[in-house]
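Data block below; observations after.
Here is chain A:
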Amino acid sequence: MNEIPLNQILFLSIGLFFIGAYGLFTRRNMITMLMSIELMLNSVNINFVAFNKYLYPDKLDGVFFSIFVITIAAAEAAVAIAIIINLYRSHHSIDVEDAGEMKY
Partner candidate 1 sequence: MNLTLFLLFPLFTAVAILFAQNLKQIRSISLAGALLQLALALKLLMAYYQQRAEGNKSQMLFEYIQNWYAPLNLQYHIGVDGISIAMILLTTFIVVAGILVSWHMETLSKEFFFLLILLSLGAYGFFISLDIFTMFFFLEVAVIPKFLLIGIWGSGKKEYSAMKLALMLMGGSALILVGIFGIYFNSHTGTGTHTFDLLLLSKMNIPIEIQKMFFPFAFIGFGIFTAIFPFHTWVPDGHASAPTAASMFLAGISMKLGGYGCLRVATFLMPDAAHAYSWVIILVSTIAIIYGAFATMMQTDLKYINAYSSISHCGFVLLGIGMLTQTSITGAVMQMVSHGLMTALFFAAIGMIYSRTHTRMVAQLGGLLKIMPFISTVFVIAGLSSLGLPGFSGFVAEMTVFIGSWENPDKMYRLATILACASIVVTAVYILRAAGQTIMGPITNKSYDQLSDATWNEKFAAGLLITGILVVGLAPFWLINLIQPGTEFIINKLGVALIK
Partner candidate 2 sequence: MLNEYLQVLKSEWLILAIIFILLFIKVGSKEWKNESLLYFINFLLLINLIAGFINNLPGSLFNGMYLSNDLIFLQKNILNLGVYLISLIAYPWLKEHKHLLEFYILMLSTLLGMFFMISSGNLLIFYLGLELSTIPLAALANFDLEKRKSSEAAMKLIISSAFSSAILLFGISLLYGVTGSLFFYEIAPAIHSNTLNTLIFILILAGFSFKISVVPFHLWTADVYEGAPVPVTAYLSVISKSAILFIFMTVLYSVFRNMETQWYFMIFLLSVFTILIGNLFAIRQNNLKRFLAFSSIAQVGFILLGLSGSSKIGMASVIYFLVIYLFSNLAAFGVVGLVSATTGKESIEDFKGFYKTNPFLSWVLAIALFSLAGVPPTAGFFGKFFLIMAGAERGNYVWIIFAALNMIISFYYYLRIVKAIFMDQNNSPIPAIKTPPLPKLAMVICLIGTISVGFLSWVYEYIFSFCNF
């Protein structure tokens, strides 16, 4: 069977990366921003797995790395959400625009 060439997968990951970035820049809701960041991380994961599968099939570094990335992303999300909740206590909003007191 003919398999998908690497460059197409890379296109996908890069697309994903930029979508995530775009989401981060534009969405007001902090949770959504976190999700966008997850998108970016996932694009990284795709990279790792793809490289591993296509270029260096004899080693497993990439796969492991992606697993670690997933784990850490989870941890990050947990802490972030905790912080956001705490922020909500004081600001009564999770709109990122409202959390801009400190400037200049």
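Criterion: a contact is a pair of C-beta atoms (placed from the backbone, for glycine too) under 8 Å apart; a residue touches a chain by one contact, two chains touch by 3 or more; residues count from 1.
Picked so that all candidates are chains of the complex that A comes from, given by their letters.
Since this is a predicted model, take the numbers as computed values, not measurements.
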{"item": "Selected partner (touches chain A in the complex), from 1 or 2", "value": "2"}
{"item": "Candidate 2-touching residues of chain A, taken from the complex the two chains share", "value": "17, 20-21, 24, 30, 33-34, 37, 40-41, 43-44, 47-48, 51-52, 55-56, 59, 61-62, 64-65, 68-69, 72, 75-76, 79-80, 82-84, 86-87, 89-91, 96, 99-104"}
